[in-house]
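Handing you a structure now.
With one protein chain removed, the remaining protein chains of the complex are shown where they sit.
We just call them A and B in the order they show up, numbering each chain from 1.
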Amino acid sequence: MDLLLLAGAPALPLDEAGKYVAGAYIVFVLLLVIYVSIMAAKLQRMERELRELAGFAENRANGEAAAPEREEVSA
Amino acid sequence: MYGKGLRPLSIATVVAIAAAFSLVFFYAPLDADQGFIQKIFYLHVPLAIVALVGFVVGGVFAILHLRSSDRRWDAYSYVSIHMSVIFGVAVLITGSIWAKASWGHWWVWNEPTLVSFLIVFLMYATYYPFRYAIEDPERQARYASVFAVTAGAFVPLNFMAVRMAQSLVHPRVFATTNGGLPGSMMLTFLACLTAVALLWVTLVKFELTAKSTSGQIKRLRRALDAPAPGAGSRIAPEVS
Partner (left out) sequence: MTPSRTAFATILTKDLRAELRTLQSLPAMALFATTTFVIFRFGLDRTSLSGSLAAGVLWATLLFAALLGVNRLFVAEREEGGFDAIRLAPIDRSALFAAKATALFAYLLVLELVVVPIFALFFLGSAAALPPLLAVLVLADLGLAATGTLISSMAVHSRARDLLGPLVLLPLVVPLMIAATGATEPLLAVGGPGYHRFGTWLAVLSLYDLIFGLVGYAVFDFLLED
């Protein structure tokens, strides 16, 4: 019974079939690459934000170091 | 720490995929009936199985979230479903290519598994607008979990109903008149299944790590009282 139904799907010649098989595997790889690219973009953004925050934190630290001196002068 | 173990996992995944694809093209024998087209099956079916398991896993995480109210489970649930939807896109595209190669049409309605998968995909595709439409974050997480549980219960029912609607059963690749896949094909198939499953886990871990890092940055920003660059994602749960 199964063999009868399986016969409904004829085999294509190798060169034609090859295109479809290649297509399927290429789609898979493509999706993977797209995903990795999106991840890479996210990572870049995060790196930029961290750099910004690090700069901000450093400025704050320097600012605090400078502020006590100013206090003494005004008093 | 979500990033822990990510590198060995990634390496294992790459190795597994390379090994699996090699088996597909250099080891597995040519199918007597479908010819070279049958090679698509080594990619399409593992993708489908992993996607469906991923949806169920998302449902399990959702149950854990509802019972514990720990938002981490919601993040796991969201990422699981998200990844399975992406894998689902791959399933439908490769399935369509298989349909075109096997029956000459880019879509066929008489392949019950593919049709069932389409319906499941459409169901989970509504997960995003659903989350997006609920503004309160805590409520969004709770309702999303209810969705994930409901959709999880829906999956087996759907497959059953669609299969029953077919009067002509599509050839099951696993059952031939010999009563099963020949050993070499089965080995290749299992290798592909392992590789795709590893890929899913790795990518989920990747996403969670990215989310966690993003959450830490937000934390840092708040602690430093630094100005925020803009509103965060409305639908993706935060991880911290």
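Worth a mention:
Note that a contact is a pair of C-beta atoms (placed from the backbone, for glycine too) under 8 Å apart; a residue touches a chain by one contact, two chains touch by 3 or more.
This structure is a prediction, so every number in the text was calculated from the model and none was measured.
Across the entire complex, contacts from the unshown chain go to B.
Touching the chain that is not shown, out of B:13, B:102 or B:145: B:145 (per the contact rule at the top). Contact with the chain not shown here comes from a single listed residue; of B:14, B:123, B:187 or B:236, that residue is B:123. Residue-level contact of subunit B with the missing chain is found at 66, 119, 122-123, 126, 129-130, 133-135, 139, 142-143, 145-147, 149-151, 153-154, 157-158, 160-162, 164-165.
Note that in this section only the chains that are shown with their structure count from here on.
Here the CA centre of subunit A is 18 Å from the CA centre of subunit B.
Those residues of subunit A that touch subunit B in the shared complex are 2-3, 5-9, 11-12, 14, 17-18, 20-21, 23-25, 27-28, 31-32, 35, 39, 42-43, 46, 49-50, 52-53, 56-57, 60.
Of all residues in subunit B, those touching subunit A in their complex are 21, 31, 33-37, 39-40, 43-44, 47, 86, 89-90, 93-94, 97-98, 100-103, 168-172, 175-177, 199, 203, 206, 210, 213-214, 217, 220-221, 224, 226, 229.
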